[in-house]
Every structure is written in C-alpha cells, then in structure tokens.
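Here's the structure we're looking at; comments come further down.
Every protein chain but one is kept in place in this view of the complex.
Take a look at chain A:
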Amino acid sequence: MLKDMQPEDIIGEYKEAVLNLYGGMKRKVLFTEIETPYPDGKLIVSSTDSDGLIKKVNQAFVDMSCYTEEELIGMPHCILRHPDMPSAAYKDLWGTILDGRTWQGYVKNLRKDGGYYWVKATVIPNIRKGQVVGYTSVRRKPSRLKVNESIKLYSTLS
C-alpha cells in the first residue's frame, strides 16, 4: 500500500498536492523545487510485474529516488509520480505498453525527500513464451533542451 509522504522526510520548503493515481488510489505528496542532476554515465533500471508493482531496482534507482530497496520492492511504480506530470502522459504510457509496444518519453520523478529529477525513460513489456509477465524500465540522462520542451508541453496537459 502506497503511503502519503511524510514531512520529516522532506528537505527544504515544500508544497502539498494530492495525486489521483491509477486504480482510484489517492496519495498526498510533498514536493520542493530542489532538482537533483542526473548522474553522468548511469542508467536507472527497474522491473515490475504485470500490475506495475516493482520487483527489481538497481543501485542508481535507489540513489536517485532516495528510497531504500526494501521500501521500493512491492510498491507501485507511481511512488515516483510528481504532481507536475500530467495524467495524459501516464495514460499514454499504459495504453502503449498494454498494447505490447515500447513507450519512450521524458519524465519528472519525485524523490522521497521531496526533490525531483528528470529522466529520459523507455518502458518495454517483458514477453516470456508469448505472455507479458512484466515491464522493464530504463532511464537515462536527458538533454536539457528536451527537458525544457517537456516542461512547456506538460504545462498545457492535464
């Protein structure tokens, strides 16, 4: 079960928002204006089951999200959802991967400490013996130009 974010985890001044998540879930999130730069040369990798629950994360995922591996495993991937990300982007993501296709886009992720980081994300369905058994997501460092374009675009979407 995804818990609300806690003030004691937040670094710096924060704002509050309530996110309406997939499946009717709601979550109170606390967020700041502190950006963590994406580290050069690293990939953030995770795998989920077919319901989007996290099965596996690498160290870069742990480092950038600020959560421990134990806190992440079994949680829905939307634990990273930032209020600035429009629902339309996630609708497009899920529509694409449920259709068995690969999704790619720029995503602003929310850290446990309330800060954020931008990624270029690619999500592919994991197909074993013809069945989708989960999804693998790989994030890499985005160009600042693409991030700025995404900020403009996402501000126009709901």
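We take it that a contact is a pair of C-beta atoms (placed from the backbone, for glycine too) under 8 Å apart; a residue touches a chain by one contact, two chains touch by 3 or more; residues count from 1.
The definition used in the following text is that contacts and distances are computed from a predicted model.
Asker: Which of the following is the UniProt-recorded protein name of the chain this complex doesn't show: "Transporter", "Xanthine dehydrogenase", "Sulfur-oxidizing protein SoxY" or "ABC-type phosphate/phosphonate transport system periplasmic component"?
Answerer: The chain we cannot see is recorded in UniProt as "ABC-type phosphate/phosphonate transport system periplasmic component".
Asker: Write down which of A:L2, A:V45, A:V62 or A:C78 is the residue touching the left-out chain.
Answerer: A:V45
Asker: On chain A, where is the contact patch with the chain that was removed from view?
Answerer: 38, 40-43, 45, 47, 56, 58, 60, 102, 104, 120, 122-124, 126, 128, 136-138, 140-146
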